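With one protein chain held back, the other chains of the complex are shown just where they sit.
Let's look at chain A:
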Amino acid sequence: MANDMSENIKDVSMLDVANANENGKKRSQNTIVQSFSKLDIGDHRSTPPLMRRRSTLIFDDDDDPPKHEENVGSEVDLSDDRVQHSAGVADPSLDPDVSADPESSASSLGSITGQPQQQGSAEIGTSRSNASTPQTAAQNVIPVDITWQQGGNKVYVTGSFTGWRKMIGLVPDTTQHGVFHIKLQLPPGTHRFRFIVDNELRFSDFLPTATDQMGNFVNYLEIVSPEVTPKQEVTSQEPAPHQHKRASKAEEPLSARSKLALQIGEDPDDMGDGYSRFHGAVEHQAAYSYTRDIPAVFTDPSVMEQYYLTLDQQQNNQQNMAWLTPPQLPPQLENVILNNYSAAAQAGETGSENNSGALPIPNHVVLNHLATSSIKHNTLCVASIVRYKRKYATQMLYAPLQ
């Protein structure tokens, strides 16, 4: 039962507004991912069985830097960590700057490993202790054509993907003068790079540009794993009927809480349905429509009260009032890029200050979350990272408490 409890606490953390929407998305993607991973088998001839077993979890490894074996290893223990997964899968169109903070992602993963999650994963049968190996992760690269078309004799490219140390030579195009190509195998994520043209550091005018923390102009590319595209194919259907369909399909016993959630919440976004999420929708083409309606359990105090009362009754006595424990913060939210700000400013080796406000590239799972400071002197500071076109703006708003 102790295990059960930790699960429940995890569930509560799903109260997070952003995650609420992602639940639905996640389920729909599971199916898509699976069909894709089957296609993938042809390409990755060396480890086809592995790909199949990992089908529902394919996105998670996408996020991981391939070089971090222990990272992948620790994730095995997490196969039931729904917080991690729902977030990781929610929006695969964007990846963290993989090379930028491998430590932090590794440590945040590591921090959960200690929790009693294994039982749950065995129950569900998605355990993939042998499934994910470093090789599978390493294959997760996408061929990217990098072109230089502004002349020169010798053209190299260097960037975050080589740690800015190695230079990779580009091959001159035989048909066009002054055009050079190279095909690189890059993991998904944001890569920054520059060209070295005849011993001069240059950037291309034909690729997206941004400034780094020192103010240097660099080119950057956001590489998205190809699995993303089918996201648009999700068709719309009434969420509520689906919810019931799925519930009846689920063969594994639902936790008390999950059942409850299904009873109370008409909305699939309800946080309680943790258990069945990984397998429930796998067999058939999932169909969802997104909603802006906040589930009644969050808006109507009487529904909320009812929810917690029922919850209490269904729990064993020793876990009474367990819901009073504050929810645990999903681990990925603990890495606040704003907290790295001053460090980033000091990192300027040339002594130049970080006066453009440059921050590390955020992990996409932290986007659109609201972070707050503690209230000091009656002033509240909230911050949120949002996309602005192909960049990320972290807005901090200071406002008084009225």
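Rule of thumb we're sticking to: contacts are C-beta pairs under 8 Å (C-beta built on N, C-alpha and C of every residue); 3 or more make two chains touch, one makes a residue touch a chain; residues count from 1.
We take it that contacts and distances are computed from a predicted model.
Asks: Which choice in "DNA-directed RNA polymerase subunit", "5'-AMP-activated protein kinase subunit gamma", "Phosphatidylinositol glycan anchor biosynthesis class u protein" or "dolichyl-diphosphooligosaccharide--protein glycotransferase" gives the name that UniProt lists for the one chain left out?
Replies: Answer from the UniProt record of the missing subunit chain: "5'-AMP-activated protein kinase subunit gamma".
Asks: Quick one: say which of A:Gln176, A:Thr325, A:Ser356 or A:Thr372 touches the chain that got left out.
Replies: Final answer for the missing-chain contact: A:Ser356.
Asks: From the list A:Leu170, A:Ile337 or A:Val365, which touches the chain that is not on show?
Replies: Answer from the full complex: A:Ile337 touches the omitted chain.
Asks: Since one chain has been left out of the picture, which residues of chain A touch it in the full complex?
Replies: On the side of chain A, residues 190, 192, 200, 203, 205, 209-217, 220, 337-338, 341, 350-353, 355-362, 377, 379, 383, 385, 388-400, 402 touch the unshown chain.
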